[in-house]
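With one protein chain held back, the other chains of the complex are shown just where they sit.
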């Protein structure tokens, strides 16, 4: 099980703040493609990914038990 | 009568915060020389002069009724 | 919670409390940056803002910015609090306090902190205009992510 956190416009477009996917292992890039298929309205292109609260690269591995957050362009301050 | 205000080390060296001199008219430079004669211990060389709360130049005139302040190098902040 | 240097809060931020957090006997200068909600942006009127954060990671990123600063400018001390939720005009969204023995470092480090917040801290702002609303992604326009992650400069995450 991989937990996925959504924020800002992603959260609004998907209609919920969290998703859970039954997956054993997947890369960041692959997970993004999977989600794009399920939610064609969202755009994950300029979205960063954090795995367990650390920024991750496209080919980093995600495994069951991890928490993945999709981070749209930030606008704090 | 010209009122003279002294601050910081000047005030301590002269031993008082204010002086009054019976003078009708004098320039800033002349007033400095006069004071140097009366108080040889003070050094007015790098000291600015304000006349009626405005910085004044060496040859500006001071007349009876004016308030002159000698401003040693400032160190606020 | 009063002693935490990096916080995400729901309530109004007290500037004075951040000043106290960085006030040490070595400090000769403390700078604060206070980000407030501005009414007008490029001719558009804001009614209110809404901030959202990925809280645990945002706190971690704020702490990282503090660590970067304390490495770059010796003897500085940093505290940052960002508020989330609904904010009205003139409300304080963020306060950054930096103390240093010398003023130059206190200014530079403070400005560095706000720039970094706008790069790496997972906080989002939704503008509620007179005529609509939108999530703002400052990042998108200004710092395209080459590797799908933000500019991390000379610091390892």
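Just so it is clear, A, B and C label the chains in written order, and each chain counts residues from 1 on its own.
The working rule: a residue touches a chain if its C-beta (ideal position, glycine included) is under 8 Å from a C-beta of that chain, and two chains touch if they have at least 3 such contacts.
On a predicted model such as this, the values are computed, not experimentally measured, just so you know.
Chemist: Could you tell me which of the visible chains the hidden chain touches?
Modeler: Among the chains that are shown, those touched by the missing chain are B, C.
Chemist: Which one touches the absent chain: C:31, C:76 or C:119?
Modeler: In the complete complex, the chain left out is touched by residue C:31.
Chemist: Which listed residue (C:9, C:55 or C:114) would be found touching the missing chain in the intact complex?
Modeler: C:114
Chemist: Touching residues of chain B against the unshown chain: what are they?
Modeler: Spelled out for chain B, the touching residues are 5, 7-9, 11-12, 28, 46, 48-50, 53-58, 69, 71-77.
Chemist: Spell out, residue by residue, where the missing chain touches chain C.
Modeler: Touch set of chain C with respect to the missing chain: 14-16, 19, 23-40, 89-90, 99, 101, 103, 106-107, 110-111, 114.
Heads up, the rule we're going with is that only the chains that are shown with their structure count from here on.
Chemist: Let me have the rounded angstrom distance from the C-alpha centre of chain B over to the C-alpha centre of chain C, please.
Modeler: The computed centroid separation for chain B versus chain C comes out at 49 Å.
Chemist: On a C-alpha centroid basis, what's the spacing between chain A and chain B, in Å?
Modeler: Measuring from centre to centre gives 73 Å for this pair.
Chemist: So how far apart, in whole Å, are chain A and chain C when each is placed at the average of its C-alpha atoms?
Modeler: Chain A and chain C have C-alpha centres separated by 24 Å.
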